[in-house]
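Of the protein chains in this complex, all but one are displayed in their positions.
Up next is chain A:
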Amino acid sequence: MATRAADLLTLTPQGLYCPGGDFHVDPTRPVERALITHGHSDHARSGHGHVMATAETLAIMAVRYGSDFAGGAQEAVLGEVMRIGDVLVTFVPAGHVLGSAQIVIEQGKCRLVVSGDYKRGRDPTCLPYEPVRCDVFITEATFGLPVFRHPDARAETDKLIESARLFPERAHIVGAYALGKAQRVMALLREAGYDRPIYLHGAMERLTSFYKEQGVGLGDTPRVAPDERPKLAGEIVICPPSAIQEIWARKFPDPVTAFASGWMRVRARARQKGVELPLVISDHCDWDDLCRSILETGAGEVWVTHGQEDALVHWCLSRGIKARPLHLLGYGDEEGDADVVPGEAEGGDLPSPLRGGSTAEGRRGGGQDEDVSTLEPHLAPPPPGSASPSPPSPQGGGDQ
């Protein structure tokens, strides 16, 4: 009998688990054997027994957590098919950040792809995403709403360069995630011909050096010395998102606060962070690319790990593709908070690896075997602005 996808990959309190190979993918708590898609701290955590990942991802984990980040580590070569237990495993580029990979798991005639985080937009700092035909595609949905359409990232960095030219008396402080986004912004600035030094907050330094060692050309990127700040009028400074509103940023001359993120597409979010120059640059797929990628895999079934699951599941169902949300907690959160906060500023780890773990169990109750149709009621949102104190019923409503 043919292998069923649900047997090939299941959910445990630690996350996605492959019984045939006895390993987890991007587990949110320490496990014996972990396959890691990429180096962001919500996917790559320390403390596992054995870790398999691309060489770059392993190196990033070592940079972040120290060389003893796991009991043992094994490099996965992109495109190379490996046998683990009863299953075949292949790592394929995901285009998210340097070293990011999708993980293809096969048994019998059933092929399943755990895409991790991925994007289709051009990025000079990493290998591009490669579509893989499969039966089940496991996708994120960080920007899984049709309001998210990322513009060309080059136009966004042009805005930054233009603003720096227009306001030579002001420093431009750009918030960007320390792994991937920061280096992509720098690379795009260089491509656009920006040849001034790009100043770095201390928290960006180690990973930026690592990118340079890997051959990504980022030019002169000095670290900002504290007493130098008042002198950086007209310069571009890159810092973790959390730093743009800290006292650290106020010491610059009349700073223009910019933030490079897909969230900047929504005005309220930019304003709420006090951002004056929103740069819509994302390392995730926008809505169009999520939909396109799902179609290109030819998958008959889609599992959505995290983000705006409801909309993407609905879109799949309306196209006749089976789909279900996994409601995995601990990844990104739907606000991308985990990416913002991972203690990168001080080089620390996520404070609690258990974050969301216990609630994940409570919510799963039977979700494993849930028929797709029973998910339908979850899709009905309460009408916006509804003043009714009655919440949507867990049973699926209809009684309101």
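Note that a residue touches a chain if its C-beta (ideal position, glycine included) is under 8 Å from a C-beta of that chain, and two chains touch if they have at least 3 such contacts; residues count from 1.
The rule is simple: contacts and distances are computed from a predicted model.
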By UniProt, of "Uroporphyrinogen decarboxylase (URO-D)", "ABC transporter ATP-binding protein", "Iron complex transport system permease protein" or "DNA ligase (ATP)", the chain left out is "DNA ligase (ATP)"
Contact with the hidden chain, among A:152, A:195 or A:246, goes to A:152
By the document's definition of touch, the residue of A:45, A:201 or A:265 touching the omitted chain is A:265
Of A:39, A:121 or A:175, the residue touching the omitted chain is A:121
Chain A positions in touch with the non-displayed chain are 120-122, 145-153, 265-272, 274-278, 286-289, 291-292, 295, 308, 310-311, 314-315, 318-319, 327, 329, 333, 335, 355-356, 359, 362-363, 378-385, 387-392, 394
